[in-house]
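The complex appears here without one of its protein chains, the remainder shown in place.
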Amino acid sequence: MNRTVLIVALVAAAAGACLAQETRLEELQNKTILLFTPHPDDDVFGAGGTIALLNRHHNRVFIVIYTNDDKGSYDLEMNSQRLARIRKAEEEVSEGLLGTPQENISWMGYDDGMLEYAPQPKLVEETTAIIRRVRPDVLLSVDPGEWYERWHKTDHRMAAFNTIDAVRAAEFWLYFPNQLLQKNLQPFKVPVMYFFYPSPQEANYWVNIDSVWDLKVDAATKQVSQFEPAVHKYRPDWEPEALARLKDEFRKQHPTKDGHYVEAFRRAKDFVQY
Amino acid sequence: MNRTVLIVALVAAAAGACLAQETRLEELQNKTILLFTPHPDDDVFGAGGTIALLNRHHNRVFIVIYTNDDKGSYDLEMNSQRLARIRKAEEEVSEGLLGTPQENISWMGYDDGMLEYAPQPKLVEETTAIIRRVRPDVLLSVDPGEWYERWHKTDHRMAAFNTIDAVRAAEFWLYFPNQLLQKNLQPFKVPVMYFFYPSPQEANYWVNIDSVWDLKVDAATKQVSQFEPAVHKYRPDWEPEALARLKDEFRKQHPTKDGHYVEAFRRAKDFVQY
Amino acid sequence: MNRTVLIVALVAAAAGACLAQETRLEELQNKTILLFTPHPDDDVFGAGGTIALLNRHHNRVFIVIYTNDDKGSYDLEMNSQRLARIRKAEEEVSEGLLGTPQENISWMGYDDGMLEYAPQPKLVEETTAIIRRVRPDVLLSVDPGEWYERWHKTDHRMAAFNTIDAVRAAEFWLYFPNQLLQKNLQPFKVPVMYFFYPSPQEANYWVNIDSVWDLKVDAATKQVSQFEPAVHKYRPDWEPEALARLKDEFRKQHPTKDGHYVEAFRRAKDFVQY
Amino acid sequence: MNRTVLIVALVAAAAGACLAQETRLEELQNKTILLFTPHPDDDVFGAGGTIALLNRHHNRVFIVIYTNDDKGSYDLEMNSQRLARIRKAEEEVSEGLLGTPQENISWMGYDDGMLEYAPQPKLVEETTAIIRRVRPDVLLSVDPGEWYERWHKTDHRMAAFNTIDAVRAAEFWLYFPNQLLQKNLQPFKVPVMYFFYPSPQEANYWVNIDSVWDLKVDAATKQVSQFEPAVHKYRPDWEPEALARLKDEFRKQHPTKDGHYVEAFRRAKDFVQY
Amino acid sequence: MNRTVLIVALVAAAAGACLAQETRLEELQNKTILLFTPHPDDDVFGAGGTIALLNRHHNRVFIVIYTNDDKGSYDLEMNSQRLARIRKAEEEVSEGLLGTPQENISWMGYDDGMLEYAPQPKLVEETTAIIRRVRPDVLLSVDPGEWYERWHKTDHRMAAFNTIDAVRAAEFWLYFPNQLLQKNLQPFKVPVMYFFYPSPQEANYWVNIDSVWDLKVDAATKQVSQFEPAVHKYRPDWEPEALARLKDEFRKQHPTKDGHYVEAFRRAKDFVQY
Partner (left out) sequence: MNRTVLIVALVAAAAGACLAQETRLEELQNKTILLFTPHPDDDVFGAGGTIALLNRHHNRVFIVIYTNDDKGSYDLEMNSQRLARIRKAEEEVSEGLLGTPQENISWMGYDDGMLEYAPQPKLVEETTAIIRRVRPDVLLSVDPGEWYERWHKTDHRMAAFNTIDAVRAAEFWLYFPNQLLQKNLQPFKVPVMYFFYPSPQEANYWVNIDSVWDLKVDAATKQVSQFEPAVHKYRPDWEPEALARLKDEFRKQHPTKDGHYVEAFRRAKDFVQY
């Protein structure tokens, strides 16, 4: 028998916890939410509607972005410092539309596409400190579950594994004990996690985002540099026609469930006992 | 065509090997068994019954533990040196109940939760030396096959991959040739492997442990520090009531097959030709 | 919604691309083909027939081999320098039979079984430079998709992930910008990829190799040192009988589809937009 | 010709700078001082008198401590978490006596004796951020110049090289540009540096500490755990006799110059032009 | 006794070598010269006159530059890609004035200030391959001997140690044997080395550069971006007055010996016997 299963059962028994009665993610109020994203745009594409709902319901949403996203351009006139500036500005506008205040957005400062080559214990240590400082009621993070993501996107793989490793470490003070002893960061157990970009087979939670649909579309399209034609030749704005076409396509491609726009998650909890 | 398949076929043809007639794991006698476990307790939870049967049948069982398991406590009065001492003592009692002599238990000495950050080529080299020294008839190891393990448990991921990489390296003397040239360790081909904690879809071997069921339960519950209430506030023993409740839960949760308590494995062999 | 999907759709719409009408891999002519293989033999086993067809059709086929394959021998009289020499000579004969000129074969020079321990950012950087220099119309690479490969073969895992990471990096000049600025290597987007050794569930493309079947068998069997008896006690040639038996087995084991010998691939394209 | 010399000459010429007229270190007022120390006690031993003078003169003194100093005990009852707590408390008392407010002391959190094994680019990056944030008028740091330190003390070697590397990096914004782009940390050129623990041959600056001599002695002896008998068997306080003997020895051994107690430094500036 | 000394003596005895009669560096003709420099300008500052003489005497001079020098600017409008372009163009002009053809200049492509963090075995391997390919009669390299360089300049430290490590490795084919086995690079013993930027105490060789003095000055001043005012606010050319002042200062500061402009070196040979 896998001990984890046993312990979860014991704990569940002790707590008399009843999953069915927990408040739905999109109905939480006055909670602290912490979201980790590999790049400044995956948060919006993967969970933008949910973020909008959480902000609307007076939660404190914190966005932590692993990388500066400073490489994804075909434009030979572009340079990395300028692209990092552009990405940062776009992200602040996008998240602003979703209701996240600018001071709640923080950047870990890793280079785009290079997260896997960062010194891993240090990366986990930093992330653990963030969790212990923010102490979220709910944590959102990228999921490498989707086959496509897992295989083709190195930053996504790394961000996903690193976040979950930090969740486990945050719980036990003997991981990185100097965080407690020298910086007075108390250990913290993350109560529940939702992973965006899940594989279809593993998605187990869907948030209806109909009521914030326009907000999400607007927020997504503010990331101008991520779309053509700005990827090939940077421009800070849209031709109205191109924008209309993008929004149209966005609408057609976005996942739905039972006739509603939804964002899919893999929900997990109680899983890191040792 | 995948060459591996071809070679296996050729070898099988040459040897006239007949898988169906091989002795069952739980019926082996006078063999050398080598088990790798990420932490001092996964061996007991994942394969404790099988270990008891192997010891009962006069096999020499060697347990190698990757980490010291010195972080998994919520107790702010705990410290890592003390926890390592506790874990070691508990493991010796547990394995002792299963019949493994204390001198057959060895510790690689890595820090809990940090195995993935150990220098990997060195880790494989050490593990290869262990295999070449022990020269097991059967090797048991953790499997990261279970989705849950693979995704949420860094030490399990690493221990699993590292063991299998070392199995391949052990076979060919040109891997780490100094082990032969300077330490006189001959290359060694592991005949067969059983992985515990497999994913349900990939499990292909089950050992009936009914006859050692009580031993397994006793051994598991000797790992007091791994369970509440000792995780939150360490104590070296059980309230009788709490112990009874744990055993009861253990019984309910333990996997069964056709009405018997079983331990599941993924069995593999003949797979590392280059 | 996953932005990748969206963008692919947009691009496809813009280009009016029609996958159904693309030229089949085995019918390409006068194209540049770049194949990455972890060891000198996986190319032949995994895609030898396809290589033969591509050469026959006047394509320029380039083979890049990650490792020197200098460890896979049970022969205590062997040494790594000699084995590397043997493997290199065998590979040149094998690929020569398939029509690949010797000057098109290049070796990255990593040690067998140690690719995973190479400094990863450097490995991606080197591979990116190769792609930007060769500028292939089609890229072939090993796939770690097959469960067996993924789990048991460290060099295959690493070669597969590294190649795909380099494909993404090659596209954007701000990855390793010194390649453009100091060595004048222009960024390059790989149009389409075929992965050999795919998992059966993910294979989506099959090449009929009936017309080059004998060539493939000959090429494969020129890799004498990879088969018994030469693995145990090296000899440079075959006993006629042993060779006949191998070819016979090869024929029986080789994948077929609808009564034809085939090589299976996972085909992918348009996937690295972020 | 070494370009550095040239540039310094040019700059000096342009500025009409006159070293002779600069304010002495011990007479500075209302300045920002940043001191890096490998362990919590090297600051006091190497520059405690100077720190006391600087605080007395209304400068803002910031102490940054690389490691937690959690290993230097012979006491088998000690553990690393407890020792880190003790060292931190002692350091706060010591620096408090010298006039440094507790909130000006910060800990980088590296493990004692392990600084050399920390990921070096990350270490430089962190240190660079500290310099850009504090923006000191004067920087003090350990010098690995003394033969003895250089050869026998790994943390001292590393702290010394790392600080100076960070000084150079802090000056040019293109080192770690994300610090400017994402965290708004402006580049900063350190005007002048004083290195404590210099080699006698390279010391070029001496601060007379007669007026704070008693303070320094008191501060040093507050680091009880660093001296016998507390190294062998921890106790938080002194036998009066032992304390008296220590102070006496301290007095005899402390460097003097022309009949005064002094602290020796290697002073350097204007040296990091590329 | 140090074996090296012994062997050198034996070899010298056997060869009847007479150092006194060797051709002076500045009088060599038709030889192959290989120079390693950490940045594109240290070659000119440290050995520009000597390079001019070597080119004038029909030697083939190859310049290898470790880094792209893309960080040394105070200009917030600058970016790393642009600075790398500028540095490269300046270096080509500088070396062109000294007679080195552009195709003889090659760039290893490491980032400025980050050489120490490159994967070191790979760096040595690459450098070894360069030496085995060029097969120089004379090798020039930076010396970390000068106290100032050794202590304050990370790229200089690393470039110096790495070059000398590669010299030793190049000599014995069993270092990086794949260079011989797969790329046909024969081992090569560097006959003699001259290190520029030596410490004054260790300099043992001086080249009179009076006859190429103007060339050196011109070449040095073509590196406009390395001097003020272009460091603070980039401009591609000089105010005539500023240029005159720089040249004047250059003249005053440049080392002389017995009334002649000289470049100082530490000369070494025969030192890498194992």
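Lettered A, B, C, D and E in written order, each chain numbered from 1.
Keep in mind that, in the parts below, a contact is a pair of C-beta atoms (placed from the backbone, for glycine too) under 8 Å apart; a residue touches a chain by one contact, two chains touch by 3 or more.
The shown structure was predicted, so the numbers you read here are calculated from the model rather than taken from an experiment.
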Item to check | Contacts of the hidden chain among displayed chains | outcome: B, C, D, E
Checklist outcome for this item: In the whole complex, of B:Lys31, B:Arg60, B:Lys88 or B:Lys269, the residue touching the missing chain would be B:Lys88
Checklist outcome for this item: The one of D:Asn30, D:Asn184 or D:Gln253 in touch with the missing chain is D:Gln253
Checklist entry - Any idea which of D:Glu22, D:Asp210 or D:Glu228 touches the chain not displayed? => result D:Glu228
Next on the checklist: Please identify which residue in C:Asn79, C:Ser106, C:Ser211 or C:Gln253 touches the non-displayed chain.
Outcome noted: C:Asn79
Item to check | Footprint left on chain D by the chain that the document does not show | outcome: 39, 41-42, 45-46, 70-74, 76, 78-80, 83, 112-114, 116-117, 146-149, 151-154, 197, 220, 226-228, 245-246, 249-250, 252-255
Checklist outcome for this item: Residues on chain C facing the left-out chain by the touch rule are 79-82
Item to check | Interface with the undisplayed chain - residues on chain E | outcome: 1-7, 9-11, 13-14, 120-121, 145, 161, 164-165, 168-169, 171-175, 177, 187, 271-274
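Operating definition for what follows: only the chains that are shown with their structure count from here on.
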Checklist entry - Among the remaining chains, which ones contact both chain A and chain D? => result B, E
Checklist entry - How many degrees of rotation map chain C onto its copy chain D on CA atoms, rounded to the nearest 5? => result 180
Checklist entry - Over half of the interface residue numbers used by both chain A and chain C, so same, or under half, so different? => result different
Checklist entry - At what distance in angstrom does the C-alpha mean of chain C lie from that of chain B? => result 35
Item to check | Centroid spacing, where centroids are CA-atom means, of chain B and chain D in whole angstrom | outcome: 48
Checklist entry - Got the chain E residues that touch at least 2 other chains? => result 79-81
Checklist entry - Looking only at which chains touch which, which shape fits best: line, ring, star, complete or other? => result other
